[in-house]
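Only one protein chain is missing; all other protein chains are in place.
Each chain carries a letter (A, B and C) given by its place in the written order, and its residues are counted from 1.
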Amino acid sequence: MKIGAFIPELLRHLAKKPATVDYPFKKLEVPKGFRGSPYLKPELCIVCRACERDCPAEAIEITSLSEAEKKFRMIIHNDRCVHCAQCVDSCPTGAMLIDTRFEIADYDRHNLKMQWDYIRAVVKPKSEPKSDQAKS
Amino acid sequence: MATVRTLVYLFIYPGLLFIFIYSTFCEWYDRKLYARLQNRMGPTHTGRGGILQPIADFFKLMSKEDIVPERADKGMFSALPAFGLAIVSTAMLLIPVWNYQLSQPSLISFNGDLIVLLYLLTLPTFIFFLAGWSSTNLFSTIGATRVLTMLFGYEVPLFLAVLSPAILANSWRLAEIAAFYRQRPWLMLVNLLGFVIALISVQAKLERTPFDIPHAETEIVGGTFTEYSGKKLALFRLMLDVELVVASALLATVFLGGFPGGFWLGLLNFIIKTLVVIFILSLIRATTSRIRVDQVVSFSWRYLAPLAVLQLLIVILVKGLIS
Amino acid sequence: MNDQILIEKAKEGLKEKILNIANPAPRRIFLKVAVDNLLETISWLKNEQGFTHLSTISGVDLGPSFEILYHFANNFCSFTIRTEIPRDNPSLPSICQLIPGAILYERELQDMLGLNVQNIPDPRPLLLPDDWPAGNYPLRKDWKFERPAEVIPGGKK
Partner (left out) sequence: MNFQIPIGPQHPALKEPIGLRITVDGEIIREADLRLGYNHRGIEKLAESKTWIQNIYLMERICGICSHSHTTCYVQGVEKLMEIQAPKRGLYIRTLVAELERIHSHLLWLGVAGHEAGFDSFFMYVWRDREIVMDILEIISGNRVHYAINTIGGVRRDLDELQVKNILDSLSVLRKRSEYYLNLGTTEPSFVARLAGVGYLSKEDALALCAVGPTLRASGVPMDVRKDDPYAVYDEVPFEVCTADTGDVLGRTVVRIKELFQSYNIIEYLLKNLPTGPIAVRAPRRPKSNEVVSRYEAPRGENIHYIKSNGTEKPERLKVRAPTLGNYAATIKMLKNGFIADVPLIFAAIDPCICCAERAVAIVDARTGQEKIVSTSSLKQLKQNVSPNKERKREVVWPL
């Protein structure tokens, strides 16, 4: 039992710089591998739908715009995204990538949707995907 | 001239205007200090270094919706905050902070104003009790009973500790006590133990950690203030700030030799000495954890009260020696 | 190995009560008994083998019957006792006399699978809200949850 055992520690910090950061005005750096929101490089997408199938939050939606032209539309619902980056792991061609933004809040959930219209790419998968990616 | 003096005293310095502004400053000082002791930033953005934050909080609360519980005693519930604020502001008038002549140190100064001041500082406790009780909320009721239980613990040590310097100074008048110790500064050391006891008791009276039992939010939500909102809560918070200033000014008067030196120097003295007392109170707040209500009572009667009696004995001995 | 010794002991102590005993992985033993022998088996396990810790009780809807698994554990083994009860008479005895800590799991079974736990000390519903319609047991396979259509506040754009 020591009365006032904490006082030296408290007084030592009185003149020190605060540990907290004045957040909206000063920002901390996020590390390199930070998982932000996913985005698509349409020129690499071969529409294997692996990301759509593996997404735990059902945030990725791929629709076919025109079968003849092989035109597709991908919508990423960032309002549903849980930022797990499974789509990045599932993608066999490296078309899904993830950025490091973290201030993505919005007043309207519709603004969080991201949409790409593109023609299916013909790319050979670079590396073996981590899980069995049979084309559906 | 006397009328002007009275009016100035009542409304400007050290009356309502000064005390309200100074108490919000003290709240900022307390919050900032508490934050810096915890290695945080504290209020930052309203005004320079967040100095206007308590005022901003006050006006924000004033503009919020004010809810009175359906089953509460509406009249009492609404009157209590204003009543409490009036009491602590009245107490401020007894603090000798004007131009500091012994004949007229404050608006009213008489032999025995120390006792009146102590009683005026006891009343807020009853205000809190009534506030909690009239809310008819379960948490408020528990808070109210805790307020009263704690009162039995700290009140007697506080009285004993504050009265012992008065006995040594042979006066019940605040201004005379302060003048006595200013002339013989070494005698202040005699009251060191009493000062510590009084600091702890004032901490309990102001319901700050480790004695924030009546409104312990993790236990009984907001305790006595659970049902208060809007303007009434704003007044209660202001009341607590004013009480902090009055209590620290009382301790500064009785134990630290008052606020001499005319208007400007007296003001400076007042500010420095109260801030020193508040610094110690904040340090106590940062160093300890909340204790239980039964521990408060047993701690008060097992340690504080005997120590206060010891202080009284020392004072009587010293008094015999110097006379 | 401990597992083998335990299995031998079980065969010795319980004899014909054992319907099936398996040891699919190290430190994992699955023992199947009839529901009538459940209490005796658990008291054997607790009193003679010293398995006091009940990890949890799982219930599985197998269609025509329910399978109840009591996962016990001690310092070297995880011992699972399983029993099967028919769907049209889903009742099983409470084990709270033997393992007082089983109460929450048994209440959960009652709520989620609609099993009738006999002699349970505290039969109140544990998890489901009070206005939950009677006869709806969410973890049964025939209970389907219709996900309501997603409504985005502020309407469509």
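General remarks:
Just so we're on the same page, contacts are C-beta pairs under 8 Å (C-beta built on N, C-alpha and C of every residue); 3 or more make two chains touch, one makes a residue touch a chain.
Quantities reported herein were computed from a predicted structural model and do not represent experimental measurements.
Every shown chain that the unseen chain touches in the whole complex is listed here: A, B, C. Within the set B:Ala175, B:Ile220, B:Leu281 or B:Leu304, the residue that contacts the chain not displayed is B:Ile220. Residue-level contact of chain B with the missing chain is found at 37-40, 70-74, 136, 138-139, 141-142, 145, 209-210, 212-213, 216-221, 286-295. The chain not displayed touches chain C at residues 24-25, 27-28, 52-56, 58-61, 69, 71, 73-78, 80, 99-105, 108, 111-112, 125-131, 138-139, 145. In the full complex, chain A touches the omitted chain through residues 1-3, 5-6, 9-10, 19, 30-31, 33-35, 53-57, 82-86, 89, 128, 130-132, 134.
By definition in this document, only the chains that are shown with their structure count from here on.
Taken as a graph of touching chains, this assembly is arranged as a line, each chain contacting the next along an open chain of partners.
Work out the mean CA point of chain A and of chain C, and you get 40 Å between them.
Distance between chain A and chain B, defined via averaged C-alpha coordinates, is recorded as 54 Å.
Taking each chain's centre as the average of its CA atoms, chain B and chain C sit 61 Å apart.
In chain C, no residue reaches two or more other chains under the touch definition. Those residues of chain B lying in contact with chain A across their complex are 33, 35-41, 44, 283, 286-287. Against chain B, the residues of chain A that register as touching in their complex are 4, 6-7, 10-11, 13-14, 16, 18-20, 22.
Of all the residues in chain C, the ones that touch chain A in their complex are 152-154, 156-157.
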